[in-house]
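Working notes, structure below.
What you see is the complex with one protein chain gone and the rest in place.
Each chain carries a letter (A and B) given by its place in the written order, and its residues are counted from 1.
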Amino acid sequence: MPDAISVTVNGTAVRVPLNSTALVAILMSRASSPARFVRRSLSGEPRGPLCAMGICFECRATINNQRHSRTCLILCAPGMDIRTDD
Amino acid sequence: MTSASRNFDVLIVGAGPAGMAAACCASENGLRVAIVDNNPQPGGQIWRGASQSSAVPEAAPWYKKLAASRAQVLSGTEAYDHPAPGKLLASSPGGVCEISYAKLILCTGARERFLPFPGWTLPNVIGAGGLQALVKSGFSIAGKKIVVAGSGPLLLAVAAYLREHGGDVRLIAEQSSWPRLIRFGLALAFQKEKLAQSFALKCQLAGIPYKAGCWPVAAEGNGRVESVTLRSGNKTWKEACDYLACGFFLVPNVELPLLLGCELRAGFVRVDDFQQTTIPEVYCAGEPTGIGGLDLSLVEGQIAGHAAAGNREAARKLFRERDRSRKFAAALGRAFSLRDELHSLPADATFICRCEDVTLARLRNHSCWRAAKLQTRCGMGSCQGRICGPAVEFLLGWKPESVRPPIYPVSVSSLAKNISIESQSSLQEELR
Partner (left out) sequence: MSVASHDVIIIGAGIVGAACALACAREGLRVAIVEAETIGGGATAAGMGHLVVMDDSEAQFALTYFSQLLWQKLATDLPADVEFESCGTIWVAADEEELAAVKQKKVFYESRGVPAEILDAKSLHEAEPNLREGLPGGLLVPSDAVIYAPCAARFLVEQAQSRGAQLYLPAVVTEITADGVRINNGSTLSAHWIVNAAGSWSPSLTPGIEVKKRKGHLLITDRYPGYVKHQLVELGYLKSAHSFTSESVAFNVQPRRTGQMLIGSSRQFGVEGREINSAMLARMLSRAEDFLPGIANLSAIRSWTGFRAATPDKLPLIGPHSAREGGRDNLFLATGHEGLGITTSLGTAALLVDQLLERPSQIPVAPYLPSRARENVHA
């Protein structure tokens, strides 16, 4: 990938295109699993992004130790540590 | 390094087309102007990040103008509280910032309306604009089967965009009926450029079936969506898909205007000819004053920018153009009003509130939004009813509750500080 940067999602390195959001990194990290979910709901359902614009909060994850971050609003930076809550 | 307390003659919230246009016009008079926006880059929903590419020709002049203006763009910065007249608090990953203003222009845009149906919480059931935004922010949908559904002209734009990026768009399902759309189409025809636009879209969409009077009734799949059940008339069938991109037209983002005390009329911010709200120092432009699309957002933004800068003459010159765009907006609203059948989309067991997993059955026991909220926690989660609120209003007719700070979640420390006396870096990119 030209202009790619590397971040970690749940400890595993993921390469994403420049200007990708952290949400894209999470979804790419799940590429091999059939369920590309981001978090589990209160009752345990897998959930993925709905709005991709900071409204729905379905994309929340921990970014550089900051929990409940809306990953669709945050651009990946080299070395960023992204952790999902499931 | 910038200090955490800043002062502007004109502050704009939202860097979509309306906000960008407002900033350009307001700074023509040599005033100190800034825009705050919570997305990583200016452009709003339609142009997001387009400054990097030349893919959106109509955006380029505005990015250029904005860069040439002396307006500061504070991206990744979210306005969350209004602690005192003439002040807003905004948060960014770098910290908190108290911004003082003489005039404020609210260009907070719109979001998609989501209606709950069985299976709508499955991964890969996503907003139509949502999937587009995801692709714009680096996600690949190449070769994926996609059904685009819901309502509004956005569906067409999204389908064209997704196809252009390699998506296998199977179908566009528009809930509105042909007779309504034809009336809308006639209204379109009065505007030459709109006609050209929709023609161009048609070419890009060639080969994608467009079904009016057709809507999703359920999504199925194991761990993610695998198919969608669609209805048209009395016909019901399943369409296989990897993504269901689904949104039912738009609802305005009026939380900040409400927090500031601006009056609404029929759900939209009430403004006068100069885009001035019922709070004298506060103006509003773009989708919060009425869903009207790009042209209306741009012209309202310009009028608000001029008016806030005290240049009423320049503002007045744009009234005619705005009137024309408003007619288009009114036609839009009528063409895409929601059909009655959608009231019965959710089943008793369908979650209406995704934050708190509250089903329709639990809501039905209550008589009003406040009672339902207190008893079921519907709308009390992180999104604060931004998703379930418009759905509940449509399904059960309940008016949403009052708005209280913070209008977006922020760190406890953002609310604990007396910002004026603390110095802290917060402002990120400054575009000149």
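In this text, a contact is a pair of C-beta atoms (placed from the backbone, for glycine too) under 8 Å apart; a residue touches a chain by one contact, two chains touch by 3 or more.
Everything quoted here is computed from the prediction, not taken from an experiment.
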item: Touch with the omitted chain, as defined above, among B:K144, B:R183, B:K211 or B:K417; value: B:K417
item: Absent-chain interface as seen on chain B, which is shown; value: 81, 83-84, 89, 367-368, 370-371, 374-376, 380-382, 384, 404-406, 409-418
item: Touching residues (missing chain, whole complex) on chain A; value: 66-68
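Quick note on the criterion: only the chains that are shown with their structure count from here on.
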item: Computed distance of Cα centres, chain B from chain A, in Å; value: 22
item: Contact footprint of chain A on chain B as seen in their complex; value: 38-40, 45, 49, 52, 76, 78, 93, 111-112, 114, 121-127, 129-131, 133-134, 137-139, 222-224, 351, 354-357, 381-383, 386-387, 408-409
item: Residue ranges of chain A touching chain B (in the complex, touch as defined); value: 16-17, 19-21, 23-24, 27-28, 34-38, 41-43, 45-58, 60, 66, 68, 72-75
